[in-house]
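Only a single protein chain was left out; the remaining protein chains are all shown in position.
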Amino acid sequence: MWVYQKMLQYPARVRSTNPRLAKAVITQYGGPDGELAASLRYLTQRYTMPIPEAKAALTDIGTEELAHMEIVATLVYNLIRDASIADIKRAGLDGYYADHDKALYFVNAEGVPWVAAYIQSKGDPITDIHENMAAEQKARSTYEYLIQLSDDPDVTDTLRFLWQREIVHFQRFGEILNLLHDYYGRERVFHMKGWDPEKMPPVDR
Amino acid sequence: MNAQQKEMLLRIMELQFAATELNLYLDTHPDDMRALQEFRMRSQELMSAKMEYERVYGPLLNFGLGMTGRTWQWIQDPWPWEVNWRRS
Partner (left out) sequence: MRRQLPGSQKPFRLFRDSERELAHEQARRRLRRPAQLYEDMQVDDKLVSSPDLTGNQSAAPAIDLSDRTRPTNDCCRVNPDDLLEHGVPHESYPDAGFIDNQGKEVSCHEQGGQGEPDWPFGGGEAEASQVAAQSTPDTPSSLIFGELATAYVPWQMFGQTLSLRDALRTGTLFPELVRTVPLYQKPPGT
């Protein structure tokens, strides 16, 4: 089960109302490489992991991503909270406003709602961990683009924190990948239907 | 949220963050005794810092894991997204 801690992981700050920036930042809430996708991806992949290290890392990183989702939500909420209708129109957020007012919803920067097709759960642990390493890099790139777009130094500060976390998570997933390779004994020349590992002498022993 | 409460909460955030980092590290390095030692130390500091905070400002954790006083403080504002962390 999960419990809630009544605090943010990072003291996220917003300098002033800025719906234009909110429109971009919201992609890390409900976009393809956002925190919701990251969290759900890891939490749903953990069931088919063969080694304890992988189950633990996916659970813990998936949980941390939920905390990041809350940080991004805090940024977006505070960026649009005090925006006037005129501000919202000027920022091009009127379409969003028509559907959601100033409520938080899982969309990308262009307003496309979140879909499960953003993530994958393939059942092959090596494949899944590669997916996660790629996901961390995609999120890192997104944060870099958001930092370029940001004209609020306080928001940039929080985006930088989240950017650094992607690097740490990538390192952990890389180590999990190494452990998986060891677990499989680096025997994976081919994995095919009808392939019987018992009949193949291991490569590295 | 007054300055003192923020200061205590920031201290908890710092400890929580260090514990999170060490936790992730230990997930892939479960035999690292130095990391484990540091994790245990941070974890203990974190628990006492939380207890100290909860005694004054109410529970940080829901579902019976936080410390509850004579009144139901869980519903008290501010919620995390409502705290203004800017100095000015």
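Here are some notes:
Going in written order, the chains are labelled A and B, and every chain counts its residues from 1.
Everything below uses one rule, namely that contacts are C-beta pairs under 8 Å (C-beta built on N, C-alpha and C of every residue); 3 or more make two chains touch, one makes a residue touch a chain.
Values in this document were obtained by computation on a predicted structure and should not be read as measured data.
Contacts of the undrawn chain with the visible chains, over the full complex, involve A, B. Those residues of chain A that touch the chain absent from the view are 10, 130, 133, 143-144, 147-148, 160-165, 167-168, 170-171, 173-175, 177-179, 181-182, 185-186, 189-190, 192-196, 199-205. Where chain B meets the missing chain, the touching residues are 13-15, 17-18, 21-22, 25, 29-32, 34-35, 38.
What we mean here is this: only the chains that are shown with their structure count from here on.
Residue ranges on chain A touching chain B, taken from their complex, read 3-15, 53, 56-57, 60-61, 64, 70, 73-74, 77-78, 154, 168-169, 172, 175-176, 179.
Here chain B touches chain A in the complex through residues 9-10, 12-13, 16-17, 20-21, 23-25, 27-30, 59-63, 65, 74, 79-81, 83-86, going by the rule given at the top.
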